[in-house]
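Pasting a structure here, questions to come.
So, chain A:
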Amino acid sequence: MLTIILIGFVLAIGAIAIHRLLKNYSGMAFAVYPAAAFVWFLTQYQTVASGEVVMSSMEWLPSLGIALDFKLDGLSLLFALLITGIGAIVLTYAGTYMKGVDHTDRFFVALILFMASMLGLVLSDNIISLFVFWELTSFSSYFLIGFKHEDKASRKSALEALLITAGGGLALLAGLVLLGIGGGSMSISELLTRGNELADSGLFNAAMLLIIIGCFTKSAQFPFHFWLPSAMAAPTPVSAYLHSATMVKAGIYLLARMSPVFNGADGWHATLLLFGATTMIVGAIIAILQTDLKKILAYTTVSALGLLTMLLGIGTSVAIHAVVIFILAHALYKGCLFLVAGIVDHQTGSRDIRKLGRIFKDMPYTAITAIIACLSMAGIPPLFGFISKEFSYESTIGMITNSPLTTSAFFLTGVFFTAAAGMLSYMVFFGKRNKLKVKVHEAPVTMVAGPILMALLSLVFGLSSGWINPLLDQASLAILPGNESLKMGLWHGINTELLLSLATLLVGLSAFSFIYLNPRLMSRIEISEKIKPSYAYEQVMEGIADLSKGVTRYVQNGYLRVYVSMMVGTFCVLALIILQDFGIPKISILWSDFRVYDIVIGIIMIIACFYTVMAKSRLLAIAMLGIVGYGVAFVFIIFGAPDLAMTQILIETLTVVLFVLVLWKLPRYLIFAEGFIKFRYFLVSALFGGIMTWIVMIVTQYPLDSHLKVFFSENSYPLAMGKNVVNVILVDFRSMDTLGEIVVLGIAAIGVYGLVKFNGDKKGGKA
Partner candidate 1 sequence: MKLLIPHIALAGILTWVLFFLTGWESTASRLLAVALGMFTLSWPLAYFIARQYFYKLPRLMNLILFFIKELIVANLRVAYDVLTPTTLMRPCIVAFPLEAKTDYEITLLANMISLTPGTLSLDLSKDKKYLFVHAISFKEIDVEEIKSGIKNGFEKKLLAVTR
Partner candidate 2 sequence: MNSTILSTGIRILIPLFLLFSLFLLFRGHNAPGGGFVGGLVASIGFALYAINYGAERARRRFYLRPLKLIAWGLLIAVLSGIIPLIAGETFMTGLWYDEISIPLLGKPGTPILFDIGVYLLVAGTILGIIFSLWEE
């Protein structure tokens, strides 16, 4: 299994070269990959159907417990077959559909990448590698949705989809990690058996909620559903593949996968039911208000995803059966319909059902295919969609609580589905009149073959569902271990479900007639565009933008003094927190030590410092600075540091000289009187100075450990041959410091040279 996925990734990288080589036939060539994979998965059918699982495993990051473990059970196999099967169809289809479009190679790269990732997702048996593939599908779908990236709308939709799914992905990641920590393993198979440990760890609810959020974003559940219709900006094959058959079902897949752990928890059922139902109804209502073929399909897909979620939320035996059946049924008819929509669009140049009509004769194969798929969607026997619908009704009726409400929700949805099916088939291919300006032809066989196949499968599975019964049975067992075995069939006798189906059909058809006869209703649809649910998303995005601008203007406001005061302020706050534990140290001036010149020097330094700060003349400030420097030198002299004093005096004077050399070019000293602000800065500075004084007093009261001092004093002459211990330290004991110091000086010289000379030589002549 790893090999299959890896081949996909390699193929994705090589796709550009292959496309260059094969040009228009590349689509079919690429389709060989999923087709071959499909065949391989079919070979595993017997094994899986008999209840065994196929495992494969490879280490990846063992130190984090992350492995590329894959497990093929019923659920995985169902999805894997869908992914590879529909994948092959879509690739073939896309080869023709994308003919003549720029950068098709990039399209195939992303599509194949997606395919491989999706396979990885459904096969993974490790939560982290599952997550990796999960994000890879978001990533590749970003590029597929944004394929027409020169359109602003396309970019926007791609971003929307990415941000929503990736945002949910982050929640999912947290959820999965919590799951891993709580369950003590990264392996899904093991985790599924450790629900109790998870519950004991106290992480159960958090992990569940976060995982649900992740799945909801991916599977376009209300209130995250809006990205899916926007994603219709992608080329139609992409919509068919990602946004109906596979990617959006990844969320459903994961919910189903995790069901053994969470099923039974109240929160699980309530959340899934509530959000699933909402999504289902909202999607269905909006669907029939659309005029764009793809939009109708998109919203019905949203609704279908809601339905699946809801069924998972019901979580009973029948409901789980309904889930697996509906996954297959929906994939077949919805994939087919998307491809048909693409054909129609491709051949007629329009997707607006108000403009389309009466093209049945022009493209009969397409039309018949579409009609079959629509019948399945409407749940009309003997198509597979009918079986699916029957199971859905059965699961609601079997529910212990709230069944009337859920049943009516299903009923309503069924009605809208039927209506939508009518719109998609009748209005497009028959209808009133054709407003198109082009002559319509049937599409090439590479495009039509796929949809026909899918439509036929809807029919075949409906007529003889026994073929796939074992697979779906195993899939439902994976979702609900110990589930009773599944029995599919068209005829279960006259029962409530059948009656409901009939009622649905009738009401649905009348709803369709109503819409059809009142075209103005459809033109109201613009309203629904305006109250699009993405409004909230846009608000959030705008909020982020505003917040970020506000924060940035505040912290990064361009004023150096503010930056400095932030730094000093931070220090003061932190220091004060610690300092409050120390008392104010005692000031003990020993009058016996009193020396007049000490005091005089101190006073002169303080006054000089004051005048440096206050001076109105720049030169005075610098002269005063020099005096402070000399004062420092004198302090060094008093306390036995002649080397320091020398250096200080030399450096001090040189600094003054440099200042003087530079300053005559500058304008007059400006005094920026700012009153209150100045006072504020004064307070900050005074506080800072006070804290430093305080700290020095505290630390100097602490007894000093002088082992280094002693070592240097004893060894300087005998071992290092020098009597000036300071110099010996500089050139011997700590010569690394001095080496660094002289490098600093050298760099400073280069810097000054460059800075000064570069200025005179802007065009960059010789140095």
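How were these picked? Simply put, all candidates are chains of the complex that A comes from, given by their letters.
Heads up, the rule we're going with is that contacts are C-beta pairs under 8 Å (C-beta built on N, C-alpha and C of every residue); 3 or more make two chains touch, one makes a residue touch a chain; residues count from 1.
None of the values given here were measured: they were computed from a predicted structure.
Visitor: Identify which of the numbered candidates 1 or 2 touches chain A in this complex.
Guide: Result: candidate 2 touches chain A.
Visitor: Going by the contact rule set out above, which residues of chain A touch candidate 2 in the complex?
Guide: 642-643, 646-647, 650-651, 654, 657-658, 661-662, 720-724, 726-728, 730-732, 735-736, 738-739, 742-743, 745-746, 748-750, 752-753, 756-757, 759-760
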